[in-house]
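Let's look at chain A:
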Amino acid sequence: MTPLSSPEPPEPGESTSNADESLVGEATEQAAEHQREQAAPTSGGEVEGLPVTEEGGEPEAATAPMPPADLTGEPTADEEVAPEQVEATAEAAEAEGHAEGTAAGAGGAGQSDPGQAGPESPPVAEAMASAAEGVQPEPAADPEPEPEPEPVDPTSPASADELRLGLLDVLKTELGEAVVGAHIRDGNDLWVRVTPEAWREAAQIAKGKLGCRLFVFLNAIDWMPSPYGRSENSGFDAPAATGEGGIVTGYAGGDTRFQVFGRVHNHEKGYGLILKVDVAEPEVGVPTWIPVYPGANWHERETWEMFGIAFSGHPHLVHLYLPTGFEGHPLRKDFPLLAREVKPWPGIVDVEPMPDEDEAEAAAEQPATEEPAQ
Partner candidate 1 sequence: MLSVELAYWQQTLLRTVGVLAAVLLPAGALVQLFLFKAVSFMQSRLGPMEAGPHGSLQLFAEVGKWIQKEDIVPDRADARLFKLAPYLVVGTVLLVYLAIPFGPDAVFADLEGGIFYALAASSVSVIGVLIAGWASANKYSLLGGLRAAGQLIAYELPLVLAVMGVVIQAGTLNLQRIVTAQADGSIFGFGAIGLPFAITQIVGFVVFLIAMQAELTQTPFDMPVAESELVTGFMTEYSGMRFLLFFIGEFAAVGALSAVAATLFLGGWYFPGLDHDANYMNVLGPIILLAKILLLSFVVFWVRFTYPRFREDQLQKFAWTVLIPISLLNIVGTMILKVAF
Partner candidate 2 sequence: MTVTESQKLAYVAGQAAEARVNLEIETEGMTLNLGPQHPATHGTLRIVAKLDGEQVVACEPIMGYMHRGYEKLTEVRTYPQVTTLVNRIDWLGHFANEVPFILAAETLMDIEAPPRAQWIRTIFFEMARIANITLFLGDMGVQLGALTPVFYAFRDREYVLNQMEAVTGGRFHPNFDRIGGLRDDLPKGWIADTKAVMDKVRNFCDVMEDLLVGNEIFDSRTRGIGVIPAEVALGFGLTGANLRASGVDWDLRRDQPVGLAWNEVDWKVWTHPDGDSFARYWVRLQETREAAHIIDQLLDNIPAGPVMAKVPRIIKVPEGEAWVSTENPLGEMGYYIVSKGDLGPFRCKIKSASFNNISVVPWVTRGVYVPDVITILASLYFILGDIDR
C-alpha cells in the first residue's frame, strides 16, 4: 500500500493524525502476507459468499457474511480491530452461534453512552440491561443455520459482476487488510466495509483510483433494534424488536452498533460505491472526509448531530438542523419519538392482521394472500 497524496488542495481543517499513519503503516506490513494467506480460501468462497436477498425474506441473508468473517479473519483481526470485535470473533469461532457475541457487542455499545437515555424513557434502560446481560434466548429465526466448515473470505463475495469485482480488487490491492467486508449485488451496487483507520484513505482511493469524483452522501446507521418497536403503545410488534436484543448488521457485515456509510459515484463510467465503516466509539468517531470531498462537511455535521458520531478533523462540527442546545441524537434507535408516545400512529391499524388470524399465520400465508391488482 502506497501512501496516497490527497488530490485536493489541503484545507485548513485537514489533520491526518500521526496515530492514523502509524496504524496504516502497520497494516501495510501485513498486507502482502495476508493476501498470500487468503489466496486459497478465496477460491472456495463462492458457495456461501453470495448473501443476496433476491430469494425473499430469509433472515439469514443479511447476516450470512458475518460469521465467515470471524472465522477467517482471525489473523487479521488481532492486528487492528477493536477489542470488542476480537471478543466477538473468538466467541463466534466456537460455533456457538454469534448471538452471544453480538449481544455482548450490543451491551458494550449501549453502555458507552448511558447518558442518552433520558429519565423519562425507562424502556431504553431496560432494553440496554437486557442486551448487556446477554442471556437472551436464541431467536427463533437465528440468522446462522450451521457454521459452514469451509472458510469464506468476507471480502470476496461471489459475483458474476466483473466490473464491481474489479473495483473491489483495486480497493483490496490498495488498502490490503483494511478492507474487512464486501458485498455485490450484480449489476447494481457494491458495498465495501473498511477499518476506521482506512476510512479517509478509502475515499481517496475511490476518488483517485476508481474515478468516483462525485460525492453523493454520507450518513450512519444505528443497528440496534428499536427498543420501542414500531409504535410505543400499540404493542403490535414491540416484542419482536426488543426480544432479540442482538445487533444484526447488513451488507458487508459489521461488528458495532454504529456504522458510518457513504456513497461516491463515478459519473463517467456510471458506477457507484458504498463505503462502510464500523464505529466502535461514537465519541472518537472516524476521520473526516472533507479533505477528499468538501461536500462531506454538512453530511458529517448531520451525522454527528443525529447519531452522535464524531468526525476527527472536522473544522466546524456543530448542529446543522437542530437548535444549538439540543440534547440527544434523534436518529439513534433508543431516542424515543415523542409524537408516538403522545399518540400512536393511527395508520398502524392498516397493517394489523385480520381479526381472525394471528400474525404468524398472516406471515405464513403471505404468498397466498396475494390479490390481483386491477
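Basis for inclusion: all candidates are chains of the complex that A comes from, given by their letters.
FYI, a residue touches a chain if its C-beta (ideal position, glycine included) is under 8 Å from a C-beta of that chain, and two chains touch if they have at least 3 such contacts; residues count from 1.
Predicted, not measured: the structure shown is a model, and the values here were computed from it.
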**Request:** Spot the contact partner of chain A in this complex among 1 or 2.
**Result:** 2
**Asked** Which positions of chain A touch candidate 2 when the two form their complex?
**Response** 8, 52-59, 61-62, 185, 188-189, 191, 213-217, 219, 221-222, 225-226, 230-231, 237, 248, 250-251, 261, 263, 267, 270, 272, 274, 293-295, 297-298, 306, 319-323, 330-331, 335, 337, 340, 345, 347, 350-351, 353, 362-363, 366-367, 369-374
